[in-house]
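What follows is a single structure, written as structure tokens, with notes after it.
Only a single protein chain was left out; the remaining protein chains are all shown in position.
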Amino acid sequence: MAKLIASIYGWVDERLGLEELLKFAKKKTVPVHKHSFWYYWGGISLFFFIVQAFTGVLLLVYYRPGPDAYESVRQITYEIHFGWLIRSAHSWSANLMVASVFIHMFSVYFMKAYRAPREFGWWSGMLLLIITLLFGFSGYLLPMDELAYFATKVGLEIPNALPLIGEPMTNLFRGGLEVGELTVQRFFALHVVVMPALFLPILVFHLWLVQKHGNATIPSEAAKPKSEQKSIPFFPNFLMNDLAMWLIALNVMALCASLFPWDLGEPADPLKPAPTGIHPEWYFMSAFQVLKIMGNIFPGALGEGLGITIFTLGLILWTLIPLYDGKSENGRRARNATYFGLLALGILVVTTIWGYAVL
Amino acid sequence: MNYPVWDVPIIGSGWVIGIIAILHTLISQFAVGGGLYLALAEHKALKDGRDDWFPMLRRHSKFFLILTGVFGAVSGVGIWFAIGLANPESTSTLIHNFVFGWAMEWVFFIIELTAAAVYYYTWGKIPNKLHNQVGWLYAVSSFLTLVIINGILTFMLTPGDAWIEVAGTGAESSRFWQAFFNPTYFPSLFLRILVCISLAGIWALLSYSRMNEDPQTKAEMITWSSKWLIPSFVLMPFFFAWYLASVPEVNRQLLQLGISTIGSGAFTQVTRIALIVVMTTATIVGIVYFFVRMAPEDFSFGHGVAVLLLAAVATSATEYAREMLRKPYTIARHMYSNGIRQASVARLNEEGYLTKSHWTRRVAGDAQTPEAILAKGEAMFRGQCLACHTETGYRAMKKYLKGRNNESIANLMKTLRDYKPDSPYRAYMPQLVGKPDEIAALADYLDYRVNGKESRLAQLMKTREEGEKVVEAR
Partner (left out) sequence: MNKAISRINGADAGAGDLMSRRTFAQILFTGVGLCYAGAIGYPIYRYLASPIERAKETTAVSEVTLPDAAKLEPGAAMMFKFGTKPALLIHHQDGTWSAMEAVCTHLACTVQYQAEENRIYCACHGGVYDVKTGAAIAGPPPKGLKAFNVKVQDGAVIVSKA
């Protein structure tokens, strides 16, 4: 048996060069220091993405977009065996994925891992974040229950507030002036075809960059003499840790999905008044609240336009940070970048909590 | 309702017990397994002449003493407080039966605590052999506390026919031993012993993960401790099967029950619990194997915490399942989870639920004003529902009754009171008791809380107010 495996391995190795890959993986190292924990969040995000793809395909087996959307989700949840579990796993890992992507982004930011030569890693990551959020937004509507309907309706107010292009673009996304069957159809196409097609190549690019440049060491660690910097081999040590993290992520997700299965509300009815306290998903809460605040200060389209402009500007600055703080020295710019990061994190957290508090 | 009701919003009083109990189980079962662990580890170190083990064992025993002696003991007292408040009736019944049992446990507990303190403070001060004997004294006395409490815990699920015969006669304690060695006593005892042993290993891993002075010894002790997990993983399935086989069929069926919010048959408690237990257990094995067996000296505090948390999840899931099995009783076939004795249902239906109690007598009258009905309904809700349901949080009344009007709620109350043999609620809810006017008041109260202005009572109040206005205007 062992011989057979060895000979098969030899055959494959000759053709694909597995040994070389293994050698490379063994040579590669990952720095070890007291903030090493944060290195795992990219991997965890990737894991949740894989779960998304996997459970998403499973849901596709029974989901029907269009007028049947609600009915098909109802069948998945209540009639198909374990449909509730698959659906809950998909929803939970979506939320967990957004959360871990955010953690990953902020940890990269504060560890200053966007500095040269990793700028493209940062930019591709930002693109992945935006697509992840759009995945969340488009997926949320698909069950077409009351909550999904009204959350999408309010959520679309965010792009709608963009100056000039806002309204026509939102209408195009919505496939009409109101959220309806056609919107579901569109969002479905976006959710399962367009976005994966955009996401995957960028993801491959992102991962390739990580392989190429390796993990960045944090500045305080890089300042130490070489002999004091500790590291572990990528293979098998870091990979093992990574896999253990994946297992734990899987456990957390399974726990959430089986203890708190996702509910399905009443079917969406545009004629009914919106239930009280309707709000977008938590990861849009901050943007939603900023719009609301600006709208209160400057009534009318001006306030909303201003809010969205501020948000967009912030995002652009955020994206361009490697150009500002790109060198590996801890001068004034590095400090400013850290302050900017803290400010952004603070605004995000405060407006999110604020948003929930005033519901 | 002999006692006032403890209203804990959002989580309900049950979860107060649950949270304390899960913490307590994690620590107290460690206290039992850990005693054996310390005694055996010291014995091994003495036999093999491993002096390098002693400093680490000593530090582990300090951690052990603080954790079990302080948090273990305090959380145990916490359980007493919580159960006394949440379910005084059941607590009282247990005390009446098992006062002798608890007296014994108290004795063992005192010996246990004293031995633990002596054990830690006499490291290197008395002869090694004597010190090891103190360790054994601790191990034995703490094991005996488990032997006692297990009898009381299993009694609640399977009191046994002998005890049920005398239940409510005042002579319950005459069947102390029958109640104590009840049908699930032994399978449960062995299950708990296994859990104790693996928890001893897991806590030891956590403890050593922070001791990095001597990597070689750390590696050895981590490896040795990880072996404490093996008996559980090998034997657990068999003991669990034995346990389930000892549980009455009707209780076992409860695990097959789907949650009422989701209809598909696959969505049962057993699926959910099995999923969690299987996954967390497999993950513990995976992590322990990869990190402990392959690179024990690198086993970090983070790894230890991860294993401990996973173990906590697995433990809570099984304890939850055990509690679930007992529905709708706190003491099977005798006392419902809201403290009503099954035997007194007929009397309460006849004489009324609210009339006898000091706490509720004042609202039990026949007054028909909306306020009087509300007060009566609220007393019913607090007495009979609040033990398991909250208004807006866990098992929320408002969620379950959403979309029902007064008539529909009254129908549900009727179903709960009739408690027909084929009623789906029979499996997990106690019978609703009370005179017809009390039941009607409960329905009206629920209607008022759920439907607000649309409810029957609110409408009544409105018409009355308008009537008063008309009178005033004249």
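A few notes on this one:
Going by the order they are written in, the chains are A and B; count residues from 1 in each one.
The rule is simple: a contact is a pair of C-beta atoms (placed from the backbone, for glycine too) under 8 Å apart; a residue touches a chain by one contact, two chains touch by 3 or more.
Quick caveat, the model's predicted, so the values are computed rather than measured.
When the omitted chain is restored, the residue from B:147, B:244 or B:285 that touches it is B:285.
From the options A:79, A:178, A:269 or A:329, the residue with contact to the unseen chain in the full assembly is A:79.
Of the options B:122, B:368 or B:411, the residue whose C-beta touches the omitted chain is B:411. Contacts to the hidden chain, counted on chain B, fall at residues 223, 233, 258, 260-266, 275, 278-279, 281-282, 285-286, 289, 293-294, 403-404, 408, 411-412, 415, 423-425.
Interface residues of chain A facing the missing partner chain: 5, 58, 61, 71, 74, 78-83, 85-86, 236, 254, 267.
One rule holds in what follows: only the chains that are shown with their structure count from here on.
Work out the mean CA point of chain A and of chain B, and you get 38 Å between them. Looking at the complex, you find that chain A touches chain B at residues 37, 77-85, 237, 240, 243-244, 247-248, 250-251, 254-255, 258-259, 261, 263. Looking at the complex, you find that chain B touches chain A at residues 261-267, 271-272, 275-276, 279-280, 283, 286-287, 290-291, 294-295, 302-303, 306, 310, 313.
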